[in-house]
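Dumping the structure here so I can ask a few things about it.
The complex appears here minus one protein chain, its other protein chains still in place.
Chain IDs A, B and C follow the sequence of writing; residue 1 opens each chain.
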Amino acid sequence: MIRVAVFGATGYTGLELVGILARHPAVEIRFLVSGSQAGRSLRAVHPAAPDLPLVGAAEAPLGAVDAVFLCLPHGQSARTAAAALQAGARVIDLSADYRLRDAAEYEAWYQAPHPHPELLSEAVYGLTEACRAYLPEARLVANPGCYPTSILLPLWPLLEAGALTGTVIADSKSGVSGAGRIPKVGTLYAELAENFYPYGIGQTHRHWPEMRQEMNGWSAAAPELVFAPHLLPVTRGMLSTLHLELAAGWDLDRARLTLESRYATEAFVRVLPPGEAASLAHVARTNRCVIGVHAAGPANRLVLTSALDNLVKGASGQAVQNFNVMFGLPETQGLVA
Amino acid sequence: MIRVAVFGATGYTGLELVGILARHPAVEIRFLVSGSQAGRSLRAVHPAAPDLPLVGAAEAPLGAVDAVFLCLPHGQSARTAAAALQAGARVIDLSADYRLRDAAEYEAWYQAPHPHPELLSEAVYGLTEACRAYLPEARLVANPGCYPTSILLPLWPLLEAGALTGTVIADSKSGVSGAGRIPKVGTLYAELAENFYPYGIGQTHRHWPEMRQEMNGWSAAAPELVFAPHLLPVTRGMLSTLHLELAAGWDLDRARLTLESRYATEAFVRVLPPGEAASLAHVARTNRCVIGVHAAGPANRLVLTSALDNLVKGASGQAVQNFNVMFGLPETQGLVA
Amino acid sequence: MIRVAVFGATGYTGLELVGILARHPAVEIRFLVSGSQAGRSLRAVHPAAPDLPLVGAAEAPLGAVDAVFLCLPHGQSARTAAAALQAGARVIDLSADYRLRDAAEYEAWYQAPHPHPELLSEAVYGLTEACRAYLPEARLVANPGCYPTSILLPLWPLLEAGALTGTVIADSKSGVSGAGRIPKVGTLYAELAENFYPYGIGQTHRHWPEMRQEMNGWSAAAPELVFAPHLLPVTRGMLSTLHLELAAGWDLDRARLTLESRYATEAFVRVLPPGEAASLAHVARTNRCVIGVHAAGPANRLVLTSALDNLVKGASGQAVQNFNVMFGLPETQGLVA
Partner (left out) sequence: MIRVAVFGATGYTGLELVGILARHPAVEIRFLVSGSQAGRSLRAVHPAAPDLPLVGAAEAPLGAVDAVFLCLPHGQSARTAAAALQAGARVIDLSADYRLRDAAEYEAWYQAPHPHPELLSEAVYGLTEACRAYLPEARLVANPGCYPTSILLPLWPLLEAGALTGTVIADSKSGVSGAGRIPKVGTLYAELAENFYPYGIGQTHRHWPEMRQEMNGWSAAAPELVFAPHLLPVTRGMLSTLHLELAAGWDLDRARLTLESRYATEAFVRVLPPGEAASLAHVARTNRCVIGVHAAGPANRLVLTSALDNLVKGASGQAVQNFNVMFGLPETQGLVA
């Protein structure tokens, strides 16, 4: 049994993660940490959660676990990661702290110096399908953001193949659990039900530099990226509609074949048959990402649709997928494919 | 034009009230008060609200208005009401502060002495259909709670006629706007969507003594009242299912006739035809209360269903209905019947 | 591996059942039957379903399976059950056809003679916790309705103990998946979202005689039952609020102890701690039933709240629970407790 701990167990990402880990046959949950709810049971925080105790960070025996999952605010996450590595645990960080490899860029986007810039170079950006080879040796994995996962999985094979040019328009729509469990007016039921709206349009959302970094890593001539996230009146799920320009020599069929061949052997990524669009119903409560391939009309353009569950493949499920590969377990163990 | 002010304009009740008053042909809104948002426009608080300025309580010219509507927390409401009366304005208080006529009972349920017990005796409990005669002379109206309105309107004619005995079971279900616009975990979208649950079961909810007081006022031998409120995953609307025992000599037909004859001339109360049950769709965004009359099975029992919009007939609409009668305007003016 | 078949795989109950069976480690799904969708894959019917073929009833090899699950309309289900028994399979019938033990009562409630009255006497009413002893020998199990499961589980221990008198008021609220997947105006998104309403009030719903039959079986002096079902704007989940009268000698504490001691060793029934009410969040996507025990106010009254997922413990999960016991498997296998 691999001994694990979760920091930040009482938010939506943490609750989802504890639920997955509690059913994982190769995992022993050693402790769950909560800053605000220490001393209570996780079940007191959410009625469907396992009846497990929450401890404060000061009482957390970092040396007693093989792996630590961090569902903490940025900044705090970077410091806890460093302490866990120091204590000998491997770290899967679900915050943004180790996603940007450039400390100056981190500081520009998060308005604070990075607490541990010396760790940035070894952190693996954990889009599992793209980084799998690095995971068995990794000490520190930066689990990708939900939007980046839903956008980069369909883009990656096309970028590597040089299929894209011009500008990528990523028009994304997310369920509200991505906004967290801290109460705010904007995420109240009475504000969001029967409502819908965009936010962080253009190149202003913190997930944008993370996507640009990976796109540039895959292609010396990556297209410009314009991002338009929206908030959906659903609890979980994320759908990205990608409006793409094809490079010379590319058409819909070649793009489809490229995607299909890249993902043919992947358990969690499914390229949908012609005529079928991605939907939240494809992916809710699974670790799947489904990708639809659509004619745009003009022959040099393409539309892709991708869907995933922002709490699973977009966060906690991918974290466990990374964990499985890190520890030599079957990649799908404990996850719904 | 009658000059009015609203205190507490930025909560759900206040927003609904300002919306009604802004379209009311005989009303001039002189000022809107907000403790937390003074200096901003109401539209900055909610995108569908009128573009009207919010002022702080200290700058509110109480002497410049004919009527003041209070959408304030209890305690604070009682004090503002007293100041407004002092300044010569008439008051419609949407809080609970002047609903209980007994200061000791107020203190027991609200854990604080009543700030102005001397005003309790003159306050009119503003269930418009039942108190209409007192409104033209009233200086201070205690607008009923949403649950009491939905439960007392169907009960009132039957209680006055002596139709009921035993125990009244009021199983009520409310939309979440009744819980207010202050952010709390329990009213987040991700907590309430696809969820449903009761709370405050039995005789513990603060609306219970208010209902018992009115029931006892209408009948020397009023039945016991057991209350079970529930929270619905809807923004607005309230439905009460009343499980009743009939006194000797009563049956479904006689009860139906009693309700129909009492409400035949009322603009806002509609007794539904046989076979039709109340629904939220009957009443959303109107000042209506609809009442369904149903066979329970046993001949000495009866089931009533009643529906209203908790923000309109359950709060701000009834407040304007009371205001209309107080100021000699047509009772339906500015309201949807 | 136990070989099973599902008839009626494309409705909500069937889809849920196939999902559970597909993950069940001791089950081999041999075939799925659909009247309307034969020849397609189940995944074409719902994007999250397993990619399994649908066959027509005429091509279904009844002799090739150990157990048959029926998610068919009443009447049709009774005939298929008889054919399956004839072919040597054991039957779990999720329709109402074998729930009422009296053929005349069936005819009165379903407006048609029972197609196989000779099988009524051997059918086991499959409320697992109450019928467990009969399941290992049973050939034919009548899986209970969703409302009866949510109401009878909390009532059963109290009825057997003689705790109840007078009238039981069962005020129940159900998610819309219980209304089926056949398109009707009333279950359209635009009709139900932000709506809520009762239907079938009193003693008119077809689940009422089923509950009365079981109540009378457990108590020679069972209370009268008045039923008030409501439709919730949620997809899955059911909550029943039970308003009860206690017999002489009973109070809340004794009732709580009776429930706790009956269910202490049950994997799927949880009596909640004092002060906690049942909610849909407790039970969604699990085979659980949770029960809350509440003071009504008057000492001779009691309120219980019970919640379950209408598609799981209220239908397909309980069907698999029954199947597990019938075939000597661990009762919780393949189910979420």
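Rule of thumb we're sticking to: contacts are C-beta pairs under 8 Å (C-beta built on N, C-alpha and C of every residue); 3 or more make two chains touch, one makes a residue touch a chain.
These figures come from a predicted structure and were not determined experimentally.
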Where does the absent chain touch, in terms of which shown chains it meets?
-> A, B, C
In the full complex, which of A:Leu15, A:Met211, A:Leu232 or A:Ala319 touches the chain missing from this view?
-> A:Leu232
Among C:Ala193, C:Ala221 or C:Ala337, which residue is in touch with the absent chain?
-> C:Ala193
Among C:Ala58, C:Ala133, C:Val185 or C:Ala220, which residue is in contact with the omitted chain in the full complex?
-> C:Val185
On subunit C, the omitted chain is touched by residues 12, 175-177, 181, 183-185, 187-194, 233-236
Please give every residue of subunit A in contact with the chain that is not shown.
-> 167, 169, 171, 173, 175, 191, 193-199, 201-203, 224-226, 228, 230, 232-237, 239, 241, 243, 277-281, 284, 292, 294-298, 301, 303, 305, 307
Note that subunit B touches the chain not displayed via residues 46-48, 193-194, 276, 279, 281-286, 290
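Everything below uses one rule, namely that only the chains that are shown with their structure count from here on.
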Return the chains common to the contact lists of subunit A and subunit C.
-> B
Relative to subunit A, chain with the most remote C-alpha centre = B
Count the residue numbers both subunit A and subunit B use at their shared interface, divide by all numbers used there, and answer same if that is over half, different if under half.
-> same
Note: subunit C sits from subunit A at a C-alpha centroid distance in Å of 38
Taking each chain's centre as its mean C-alpha position, how far apart are subunit B and subunit C in Å?
-> 39
Could you tell me the distance, in whole angstrom, between the mean C-alpha positions of subunit A and subunit B?
-> 46
Residues in subunit B with touches to at least two other chains are numbered 175, 191, 193-194, 233-236
